[in-house]
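A protein chain is absent from this complex, but the other protein chains hold their places.
Chain lettering (A and B) follows the sequence in which the chains are written, and residue indices restart at 1 in each chain.
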Amino acid sequence: MTQQSARRTEPRGQSVLPLTHPREPLLSLVDISLARNGHSVLDRVSFDLGRGETLGLVGESGAGKSTIALVAMGLLRSPAVTLEGRMQFAGHENLLAEPEAGWATLRGRRIAMIFQDPASALNPCFTIGRQLGDPLRRLLGFDRAATRRRSIELLESAGLNDAEARLAAFPHELSGGMQQRVMIAIALACNPELLLADEPTSALDVTIQAQIMQLILSQVRARNASCIFVLHDLALASQVCDRIVVLYAGQVVEAGPTESVLRRSLHPYTNALKSCVIEFDTETLTPPEGGLPAIGAMPAGCRFAPRCSRATALCTSQTPPLRSLEGRDIACWHPG
Amino acid sequence: MAVRDLSGADRGVRLRAPTLLRFLAHQLAARPFFVIATAVSLAFLFAAIFAPWVAPYAPNFQDSDALMAPPSAAHWCGTDSFGQDLLSRVIFGTRYVFLIGFSSVVIGAAGGLAIGLAAGLTQGAVEWGLMRFVDAILALPSLIMAIAFISILGPGIDKVIYAVGFAMIGPFARTVRADVLQVRAQAFVEAAGLMGVDRLRIIWRHILPNVIFPLAVQATIRIAEAILVSSALSFLGLGVVPPAPDWGLMISEGRAFISIVPWISGVPGAALALLLISLSIVGDGVREQFDPKLRANR
Partner (left out) sequence: MSEAAPIFRLLDVEKVYQIDRGGWSRLGRNPPRRLAALDGIRLTVQAGDSVALVGESGSGKSTLLRVLLGLTESSDGRALYRGDDIETLTDEKRRSFQRDVAMIYQDARASLNPRLKTLDLIGEPIRQHALCPESELRDRVAALLARVGMPADTADRYPGQLSGGQVRRVAIARALASEPKVIVADEAVSGLDVSTQAQLLNLLRGLQHEMGLTLMFITHDLAVASYLCRRIAVMYLGRIVETGPTKEVLRNPLHPYTRALLAASPRFFEPIAETLPGEIPSPIDLPPGCRFAGRCPRAAQDCRTHEPPLATTRANREVACLHPLID
């Protein structure tokens, strides 16, 4: 415990997790495959998340990162969607087989989510107090007085001063950063064990981004909760995530401790992503050609093969399995 | 003698038919009501165009042996008090229905487009004045407005068209103005201005095409309304004069006998109801198909 909090203040030189997989995972996704209207969106995605860990799902748009977050919240259940695989969470063998009633007891209470655009995630018709009090009343059974007290506490710990006045305010009266703080407060109201954050700072100004990320991290640490971040920014992921899962076109290509995966990437796509990140001294960029394959036109075999400089006949005929190599999981026929 | 290779052409023809049938079958399965409604509406239209060949009798032919006769082999839908075959009158009546319906919607759409464009593109007093004019038109129900027109202009099919058309200007102008305001705010209009394109050309190339489309969709929906209003006018005795086989007029003629010979009013009434329902469903279907707000435009 103290080891973990001490780690936060120093630059990410030392990694404390030597293994690819945490010992007692809080969440385990096993071979999650999702198809929408017959088209494959996720293909056998597997990863584990330990208690008190932060994990980053990184990739470009269309890679399926937000889809995984929605699956983990049980929000993707429609006739057009076919979902396979297993999701173990806190004692439940397979949450995906759970009916809606089972999910309703988990959502908000043990798993919570923060969305990208707080302005559209908050209901414009209800006051902040009403929206914040909703989970407290409904899930924890607080009465009015207790709800009000706790709401003020939550808003203050989320960094909003003048919390009492804010309770009566409507979302549009707050700035983007403040709205996001409210959303964090709502998500953490019932002390969930797992927090999902889908691009929580993409819609915010850069100086506010850092504040919000620090807030999320400190709140999550304080509760010893785990957090899954969906991010497209690799540098940000390196700052906040203990472990990282790199996705391409619905498949996991590389996953493991952030330090290993980002300092010494073994998968060509991870390297390609890194090469596109601009730093202040970047002289040239060499992005990979082309773009993600279209949803209905996924190539056979490894999905990155058409854009990969190392691709061989094997790559285009057989999908490489996820296996352990140099302390991380990687799906590549020619890693390194 | 050179043998012409028709195999390719044959193949083309042979392939086209099953593809068309397959398309129709798929549409029927996906949207059965829309397809049926379209078929019914097209049947009525067909009847209107080919009336003289489709109808068994001339519309004003009076069979003195069969006055107020019930449906029989000779007269499928019976006859009215003058011995005129109802089926034939209904078929010829489709001509009035479509003529008035289409023409008045065209007038309304054209007027609405002009006013809506002017209101949407100008500001200040001009826009205010135009919209108050539109408000005035909208304040009166279209039937009342049409009655007022007829009473000034007198009866006659062309007067009915003007009256109903004028009444439709209001709703069209409203939607056109809303669309114009929305399109005007789009970035591509500003971008065109930045390039130096002059105002008129911007209106013609950028604003108008994006406004015409929703207008056309609106028009298909309003045809049913126009038909209803014109039939109501005829029913009230304003507009079309007897012995024209207008449905509203026919319903009115049968009013006195409705308890003893219900088919005189019933047959045109049923035809009117059937056509209106079909047109409404077609209009809805067209809107769903083409309205970019209702479906992803890809």
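The rule is simple: a residue touches a chain if its C-beta (ideal position, glycine included) is under 8 Å from a C-beta of that chain, and two chains touch if they have at least 3 such contacts.
Just so it is clear, the model here is predicted, and its values are computed rather than measured.
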Of the candidates B:Ala29, B:Ala125, B:Ile152 or B:Leu194, the residue in contact with the absent chain is B:Leu194
Full-complex contact with the absent chain, from A:Met213, A:Cys302 or A:Cys315: A:Met213
Out of A:Ala80, A:Ile278 or A:Ala297, which residue would touch the omitted chain in the full complex? A:Ile278
Contacts of chain B with the absent chain, listed as residue ranges: 186-188, 190-192, 194-197, 205-206, 209-210, 213, 297-298
Suppose we count only contacts with the excluded chain; which residues of chain A make the list? 8-12, 60-61, 175-178, 205-211, 213-214, 217, 232-236, 238-240, 259, 262-263, 272-273, 275-280, 282, 284-288, 291-292
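The rule we apply is simple: only the chains that are shown with their structure count from here on.
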Distance between the centres, which are taken as Cα means, of chain B and chain A, whole angstrom: 54
